[in-house]
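Here the complex is missing one protein chain, while the rest keep their positions.
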């Protein structure tokens, strides 16, 4: 995007944003978490994932990105020092407020980019669905999450992927190599079936059979996964991270391109 | 269950429930919706689905069921007369209150049975996760939904299944035949890709590729699906409904049996 | 009502409801509770009362009924297993959401039928009054409760009537005979004056002198009424239940007839 | 009460209150409203009623009174200038906060004195019941209201009493004669049956038959009672006010005396 | 103000207020607290301060005053008997409701007069700012507080002034002499630097250097200021109170006069 000095809204003046809005109306809002990611991953891993995806897709697609939200919905990690979790209703409130403000002055297509695989989804869905139904019928609101966007590339991983797994470690390793303690990668994984039933959704980036959800809390998690990692991360690598990242960026850019030309019914409000 | 006169808690006296709790601690809470299901399906379809699953599994497994909640989170159907939707935060509050009361006098394993494929999941996840983390560490809370439980049987359907689709119509047709207007089944389906992008999750009971969610509201839905149905229901039949139902009941009973013998860490709080 | 296949909204399709709304605009919303009613009454007693009143009045008057809400505001019963109580604010929220949705597509006269004598009134009054003042001036909202509607028939009872008393037991006995444990009726009653002062409102369906309310909680109630019943129910009978029921249904039908012809100022908004 | 310089808590120092709590534990909390009371009554009428009752009963019984809350729940009067109404949920919150603080340092018997006949009851009941159940089992909470306390004296009035009626005007006339515009008393009354159905509760201080509540809003009320009064106040007099007031004060003192000796189960928490 | 019988809204009829609004649109809303003010000051001190300021300025300027709110935001005083504190969110809700009602029928310039130096400011700012931004752009809302209004007269005091200090004691002594226990004045003051750091804001009515706020709670305060007073009040006198009071009244009247002629942009909404 030649026109703007930065894709990051916080680095621009309001006049820069006003300029952008004369011809464009797309913006991304990255939402992460600050939660433990095992001995090898940084507490900000999910936030870095959202930031990296939004930033690189924005550079390619020429759209703006808001400042990131570094805090997500992570109650089950609260017994590991450093985890900072918003209550679900707080995250709903933040997402609603951010999107309302963006919509107020002319953003019409707002893409929430979640870096926190799955776990923020309840809050973000609540916020986005409610806003579009009751307050912002004239705004198209989308929600992106690696757990759903990366299905086509997940085959590159070698291990079952759950929390602090091979691909999410690889992702940050590729983009922010100094943040991964590669000496702390692990080949252990937590067998979840005895804990959460044979109906557990065991591989967040893979296939699963019939599933039933059992909720666990942070004290229980500290018990069954004492070092914080659920997954074998020993096969993680920056190279895998690069493939995984570039795949998602490409998909996200495809989506933005589709959105730019969109003339369908959603958000015509 | 010889001992009790009914699996339905509302038909019993408090002394009956006290008796039950002397030896058992499992209960199911069925949650549905009152929302349009096209010209052929009754407004209560999702509630009937939850009631039927809970009732038949309870009879087989010998556990109690609370009265159903007939109202779910259905904002996108509000432009069809008869739809009654709770706000997401209201549904969270109801689910929390119900589970708190059950836990108070000794239910230790509480299974929320959602009949409303997917759409209630944000609220129910919010309620269950938050309760188990912050208030009820000593209670195991599970969440069942046909969208996740019926993966192993979904292959019997012939059409892409979205709202008011082949299997959910079949389900109610099997259990409550007088509630299906079989003369109003349709072979139309709404092509969602032009509306919701190529990244749409098109088959709620089937495979999907990389997906990104775009939220739509009730006015838009009335526009793109004016009769309320999204899906080809012409291949629906009570026979398919029976297979679908019995598969899920069997899985749910398997889960309850597993739960009964459970000695794992969750809910030891 | 020849035209409709059922007075229950949940059994109809949205097109059926749309048809109804072309010529009618009245609907009833039954609200009960799931709370202990002594050794003889089912936990769902209040819900059954609301359902029976709404259903029979609807059949006679030819109006629609929404699915019932099985949960009410019953904190003082929480120490009896099986009681499921919503917080007052949750009940307010549910009632508001239900009425908003009904109003949205054209119901203009909405009758909340409370089966839970008195105790739900704070929440339902809060919801109805607030909605009509601030959101739905063009909708007439009414609230029916046996405690106020049955004054003219209360003389048929022989005992002081408080919780789990002669008439409410009789009511369900008449309509749902299998739900009453007639072998568990009691001739005991709890003398409330020493507990709640001489200013207690002792007979919910009878006269009272100057009253002052003292609030009691579930632990205290378990102490002073250990089997859950406050009242002598030994004179209950299906015959009394029939008179009581038919009286209220007749009054409710009279009210609906009056409402149908109403041209007064309320709800002209 | 020789010991204290004032029955009004706000006039005392904290050390005075600490002294009081060494031997006593009863306090009254007066709640009124600021709402129109027709051309003859002051906007603060309900607050003056609560203040007068609490003050005179406190002087006689030797107990403390908190500062009054001048604002109640009066949405239906909002179209008359000068009315200031709290939302129901705000009034609940205020009442809870006040009672919590009183309980914190040792008040064990807290009497809420409502001067706003009936209309504040939903909020005050919600606050008191919820506090005693969930937070303050060791505090006895009572609720006094002229509509229920004055039944035994209501026979002295000559007219049907509804808003701005004979006895409530008389009450303030007796205690605060300069606040009544006696030149503006009216012999008109609003016939409520055509407006609110034959099931209306027409006489707030008298008998009523079978009733059903229809909620009205402030715009409607401005239409059917344009000067704000519902009732014939022409027979009001300071003499009637004195009888009415003294009767209620006597009853309230009786209640406080009963409470002082109370050893029953409530509030033993 | 010749025209009106009282500056206190609660003493007037709604017709009086309607008259006032034909030519005027200014009103004051006094907000105080009920919190301990040491051995010499009454619990209602802040409320009396707000009442006195509003009343005397209203008499001089000829404007109306609403009934006072006797309860403020005083959590740090809760361990002293008699303190009654609203939660911050409750105070926000009350202030919003009061201002909304005033605005509804034509008050266009609403002055909140806070008597509770500083401590209510968070809640009152939240309420006023939010209302003017989101709901009442056509109403000018102002906030007055002695801590900011009395800078020009603070030099008359001789001691460092913090809670229960020289000038606030003097203020009430001047206006309500019977409410001050002059035998209990103290020459002690609490040295806050060792407790709250050298960056403490030590003199609420005086100069301060670079400050950082450390929050303290009621248990800690009971520890470091066991008699409730923070400040040397031995130099308090009715004469100082008169100067302090008259200065603020004069400033407030100047402000009202300015407001009356105001044609600027705020509140033109």
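All chains are identified by letter, namely A, B, C, D and E, in their written order; residue positions are counted from 1 within each chain.
Definition applied: a residue touches a chain if its C-beta (ideal position, glycine included) is under 8 Å from a C-beta of that chain, and two chains touch if they have at least 3 such contacts.
Just so it is clear, the structure is predicted and the values come from calculations on it, not from any experiment.
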Fill in the blank from the handout: Only these shown chains touch the missing one, namely A, E
Handout entry: Touching residue (missing chain; options E:37, E:117 or E:132)
Key = E:132
Completion exercise
Across A:11, A:158 or A:193, the one contacting the chain not displayed is A:11
Completion exercise
Those residues of chain E that touch the unshown chain are 75-76, 78, 87-89, 92, 121-123, 125-126, 128-130, 132-134, 137, 140-144, 148-152, 194-199, 201, 208-220, 223-224, 251, 254-255, 258-259, 262, 264-266, 268-269
Exercise for the section: Using the touch rule from the top, list residues of chain A that touch the missing partner. Expected result: 9-18, 21, 34, 36-44, 47-48, 66-71, 78-87, 89-90, 93-94, 97-98, 101-102, 104-106, 179, 181, 184, 228
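Going forward, only the chains that are shown with their structure count from here on.
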Fill in the blank from the handout: Neighbours of chain B that also touch chain A are none
Problem - Number of hops, chain C to chain E, where each hop joins two touching chains - result: 2
Exercise for the section: Kindly point out which of D-E, B-C or A-B repeats the C-D interface, defined as over half of the contact pairs being the same residue numbers. Expected result: A-B
Handout entry: Most centrally placed chain - per-chain CA mean versus overall CA mean
Key = C
Exercise for the section: Indicate the whole-number Å distance between the mean C-alpha point of chain B and the mean C-alpha point of chain D. Expected result: 47
Exercise for the section: Indicate the whole-number Å distance between the mean C-alpha point of chain B and the mean C-alpha point of chain E. Expected result: 55
Fill in the blank from the handout: Two or more other chains are touched by the chain A residues none
Practice task
Please categorise the chain-chain contact pattern as a line, ring, star, complete graph or other.
Solution key: line
Practice task
All pairs of touching chains, please: list them by chain label.
Solution key: A-B, B-C, C-D, D-E
